[in-house]
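I have placed the structure first, in the form of structure tokens, so that the comments after it can refer back to it.
As you look at this complex, bear in mind that one protein chain is not there, while each of the others sits in place.
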Amino acid sequence: MKKVLALMLCFALTIGCLTGCGKAPAGEEAPAEGQNETTEEQEGAQAPENEDPGVELDMSKTVKIGVLVSDSTTAESLAFQSYYKDYIASNYNVELVYSDELTDAAGEKSAIDTFITNNCKAVISFSSFDRMAQLEQCAGAGIYYAVATGTLTDDEYAQVKDNEYYVGAIGPSLEIEFQTGYDMAKYYLDQGKTRFAIFGGAIPYYTEMHIYRAAGMLTAMVEAGGGDYQGASDKDAIIGKLFETASIETGSIGSVEILGYVGGYDMDDAWFAKCGQMAQTEGLEVILAVGNGSDFFGSSIAGTDVKIASVDAYATAYGEAMEGGMLDYLAGKFSASIGPIFIATYSATLGAPIRTEDGCALALSQGYWVATSAEQFNEFYAVDSSTEAPAYTKNMLDTLLGTDYATFEAFVSKYSFEEIQTMQ
Amino acid sequence: MKRERQDKMENKVIVEVTDMTKMFGSTVALSEVSMVVRTGEILGLIGENGSGKSTVTSIIAGMQKANAGKMTYKGKDWEPVSMIDALEHGVGMIVQESGTVAGITVAENIFLGEMSGFKNKAGLIDRKAMNRKTEEILTNIGIDHIKGDMICGSLDFQDRKLIEIAKVMSKNPEVLVVDETTTALSQKGREIIYEIAKKMKNENRAVIFISHDLDEIMNVCDALTVLRDGKIIVTFSKDEFDEDLIKTSMIGRELKGDYYRSDYDGSYSDETVLEIVDGNLGNQLIHFNLSVHKGEILGVGGLSHCGMHTLGKVLFGATKLEQGKVLCEGREIKNEADAMKRKIGYVSKDRDVESLYLNASIKDNISVGGLDAFAVKNFLIFSGREKRYAQKQIEDLSIKCGSMEHYVSTLSGGNKQKVVFGKWIGRGSEILILDCPTRGVDIGVKQAMYQLMYKMKKEGKSIVIISEEMTELIGMVDRLVIMKNGMITGEFQRSSKLNETDIIQSMI
Partner (left out) sequence: MMRKQNFKQQVINLTPFMGLLLLFAVFMVLGTIKDINVAYGMKTIVNQSIVVAIIATGAVFIYTLGSFDISLGASAAVSALTGGMAYNATGNLFVAFLVCIGLAVMISLFNSILASVFNLPVFVTTIAMLSVLNALVLVLIRLNGTGDEIAVPSAAVKPLDTIGFKLVVLIVYWCLCAFVFCFTKIGRKQKLLGGNPICAKLTGISDKKMAIIAFAMAGIGVGLGAFVSIVYAPTLTRNTASSVGMDVIIAIVFGGMPVSGGARSKIQSAVIGAFSMTFLSQIMTILNLNSGIGQMVKAAIFLLVVFVATFNQRNKMLPR
């Protein structure tokens, strides 16, 4: 009896699920209808927009936007989260729905399913396991999709730029990543330093942005030292070399020397020992890190003259590291840098998407703020961490709502600390 | 009926229970029970399973609470909050089920929760002192083969029971409840308990003694209270003890028919169905040879450690011989599955652990033995067939239960044993190996079991009864072998002249 009852109930559940799917086509229709509305609104909004940029948009309804979170512990992600949670969410009529920390493509898909269920009108993604699949899924459900940080490769962009649901990406292009590495190395080469070690971060995992940053460093060294890196002497050849080996060889580049290299994030005892060893290499002057360097090498160089340069974000830990001499140079993302992509996404949900003149999705580049002293860091940090007056305030961002591409592009391209300060 | 008893000066009332009622759900376990326990007296409680004797004592000892009624202890209201509380105030109880922790030492068991008393200056437990104290306590009650640093799990059932006794006795209780403890013990263990009881009596303390064994209870106790269906039926003083009268009051009717078998025809077929050939296993079996014949009830007797319990397991293939073979109709039995294929069944001495799955239903317990018997194509199980199979066993053996879906743990000892029998008989076992089959079983059920065995014998089935109860062996078997130190030291054929004295000669 008991078993029969249980089985019947299970059966009922299955039927429940099946009816759920039975309704699914109807459910798919619902967003499709919304889609039509959007298009209509779009048309309605676009027409006057051309005459009068900065058109009044109907912001009375709360818009739900899903945020795919790939990491909720690093300084960078915490800074980003804080900007969205503490500033954006309280200044715009939006409800941001966050995913759990995602670890794979299945998680991304599942989280987007949840966003669709919750009637989110757009998804802003910090997670990059399978961006094409993310976009495809969002477009299928008729909701907008934007890349929060980083950029797509040229191939990827070519595939999706005409997709009306793809808002775009604003972040350091690979060109900027290369330049960031180049500038960092050049800063020290100009000071007459010649003995370097490099921390390669995710180079062993073929992560492009890290490879480009490292290529920038090596290119600067080739130029200053007058030799070549493993037979490669120009930018493209060096990039090619790094993609081939997924590692950096130690040795001389003319008068410049690479004394040590560590890559990966194994984080086990052997790996930490290797880091410690590298930091204490005799004669070493500078450790260039493609990512966070001070956390892994800071304690080993305490009390020595070795300098560390890192790429990351404006977080308290780095300020302390700078004051403690464990960090000398920081190329850091500012947390408000994710403001414009939010506006582009929000604007799209309100029926005023921002597209290029050809109607393509955004692919804009934005770089880092570079601090070379604790004072400078503190100045940047004060602005970056402010929840009252962050780098991009509501007033500044409001000018972008429903604006045209040229205005938007001009705004995004002036990203240095000084430029932003003058905009305010 | 009230007991007329001349109170001696020293026999003061120490515990008095008035109108106690205890319900389990809507089952009445105790109905307005009133009784007194006196100092300098061993009071026996007897009754069939489920009569309420354990319930009343467990309430006195703080294990559970009554729904209604009043208790006094030494003249004051008595409401112990737990067994520990009761023991601290002088009321101790040795329970039916094993209450020791297997993974820790004997000393740790005895001083469980009180080890801080052995802290040395460094704040560490002084294990040596604790072990010494433990051994002192054990010696006091006449146990010298158990040491304080032994791990409890490595000891056998009897020794663990003795540790429990020691644990209670270490508190020097005023009132001691012995709840069917002797069932689990060998003669030696029993002697220890009897000594403790006698000693307490002489020191003018009180003992409540619960047992199924009528002979034992009549020997040990000064007075005997009979319970039935949660009520007190009668209390006898020592001079009123009469076996038949007691039995009749226990079951509420006269015991009709034969108790054991009545014939002295010890004949059986010559055909050997099960044999052990030159079996060797440590000191448990030494060059051991034994044959069981078709239609034979073979008894195996001896003291607890003589090897007879091991013999039972060896015959069933559950324990491997170091040397020699077990053969069933010429084929070797290598494991339990082999034995079951050859229609051998085995009822363990440690019924609750080895023969039953207490937290499963009666149906599950019966049917799991008979899967081969009712599975379609020897594989598929259909609920209807399974239920009919289980129901048949329940009816054939008159197992008293509300539903076959009830957990076996809710049954009385006798009914539990019937379930085990059902598990083996239902599948058509031709040979049954019964290790202490009537342990913890009340008289009514015992009688039914003896009659069942006799019926099976007549059907040509073979039965091996391993037992420590001589009367049962004499009463039932065609042939009796007595074991000592892993060897057969005596063999007796069924006869009206067979008596315990002769047998015991070959045991010791």
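So that you can tell them apart, the chains are marked A and B in the order they are listed, and the count of residues begins at 1 in each.
Here is the rule we use: a residue touches a chain if its C-beta (ideal position, glycine included) is under 8 Å from a C-beta of that chain, and two chains touch if they have at least 3 such contacts.
A quick note: this is a predicted structure, and the numbers were derived from the prediction, not measured.
Checked against the hidden chain, the listed residues B:286, B:375, B:448 or B:504 yield one contact partner: B:375. Touch with the chain that is not drawn comes from one residue among B:68, B:151 or B:360, which is B:360. One chain of the complex is left out; on subunit A, the residues touching it are 2-3, 5-7, 9-10, 13-14, 16-21, 23-24, 26-28, 30-31, 72, 95, 97-98, 100-101, 103-110, 113-114, 116-119, 129-130, 132-133, 136, 141, 204-207, 246.
Interface residues of subunit B facing the missing partner chain: 24-27, 29, 50, 54-55, 58, 64, 96, 316, 318, 335-337, 339-340, 346, 348, 353-361, 364, 367-369, 371, 375, 378-382, 402-403, 405-406, 409-410, 412, 423.
Everything that follows uses one rule, which is that only the chains that are shown with their structure count from here on.
Look at where the CA atoms of subunit A average out and do the same for subunit B: the two points lie 74 Å apart.
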